[in-house]
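Worksheet: one structure, shown below.
Complex shown without one protein chain; remaining protein chains in place.
After this line comes chain A, so read on.
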């Protein structure tokens, strides 16, 4: 059904009009989660509480008093956000069985709006990784691995080959959330983004992944990786939905001193038809080594699309881009070493049986609780923080970070509104290939196009663009000015409308597909 825009969206409209009830919606999602269990997208499914929340929502709809657009909408949350009463594990042995007594601010806000929390999604342990393969609950599988589009394009190597062996990764670290949205088990999901952890899996799973400006959304309750770069990320099936979720989350939180004080006004995205007022910048350094020719071509096509529609499209330069990986590595590991110091087994979480002394208990607890990736970063980080190294590594990296941020300032000051870049170097690789390289190497490679935005604190969004030759999603990234999410999302939405990214053709979804999902190009709540 055509909609007139505004903050009322198709599923929301359907709920409001009673064409579907929150309970039905919730049950369908829970059922779909069960039949897509092989994706391993969810660590915890909160079936009971979700159904209760759906019931409450239903009562409100019957009274004609829904809390808002998100009332009754099933959502999923990455398992590094605190959820009261529901296990929060960060996909780590350290927090297996940990039930937090409080909700992260963003979780609370969603619940206050009536959203239905289906469960906690899988990730790389403590959000360290770019594949969602390094958590203790196993890797997440990209739903597109099982899509008709991918299966059609993939050549079976032999008859005896397990048709499952070729499944591809989701990207990471918010792979579970991306997979959940991509496979229709929820309508929106929270991820986190420190170096690209929301945008990367969004690109590989063919969904919208928004990284908001640092300081716009509260991090209270988000278990931190790098406090100075982390942001809660938003994953949805279309740009309008991302704007809705953003509207419900953004704003000052007194519990988070790094959120800005300014009032935030939720906005509706205009249906932009005239893109000619915009100036799009194409940073040449993002033509990075290893960028697939496919994505390069797609990027070029996109630039042409804007040009032909009348926008100013120019090449720009962000000269310090090539230092960003190393800079990120130093600052990230240093903060990780610090943030992980609290995991000593005393107050909560895993505690080793070793009790010869406090020190030995700490050591055993941390060895048992953390995987290699986490321990590796702690060691590196502590090294960089040593008195004799601090100046040469940490301080230097902070200075380089400033230079990287200034690159963006200069470009935006020169009149460019939005930057257009690829999000990833290639489409999703098969898991068997991905694990041939270690986590550090992979992160180094995969973060290159995304983490400068985290260093500079800028908003950025992945918009699914096209399918690769292998039938897998490829996305493009837009980077905007600080706190100019409205402008960023407006341009992203225009682009989304031009390209009409295809819907995933998943057997499991088809079986559940009736009613709400019918007749929609991208089943979203907008």
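Assume contacts are C-beta pairs under 8 Å (C-beta built on N, C-alpha and C of every residue); 3 or more make two chains touch, one makes a residue touch a chain; residues count from 1.
In this text, contacts and distances are computed from a predicted model.
J.: Which of the following is the UniProt-recorded protein name of the chain this complex doesn't show: "GATB amidotransferase", "Mitochondrial import inner membrane translocase subunit TIM17", "Proteasome subunit beta" or "Cleavage and polyadenylation specificity factor subunit 2"?
T.: Protein name of the absent chain (UniProt record): "GATB amidotransferase".
J.: Looking at A:165, A:346, A:409 or A:432, which residue reaches the missing chain?
T.: If we include the chain that is not displayed, A:346 is the one touching it.
J.: Looking at A:82, A:132, A:166 or A:197, which makes contact with the chain not pictured?
T.: Missing-chain contact among the listed residues: A:82.
J.: What does the interface between chain A and the hidden chain look like in terms of residue numbers?
T.: 81-82, 88, 90, 95, 100-102, 104, 219-224, 226-228, 254-258, 334-335, 337-338, 340-344, 346-348, 358-359, 362, 382, 385-387, 390, 394
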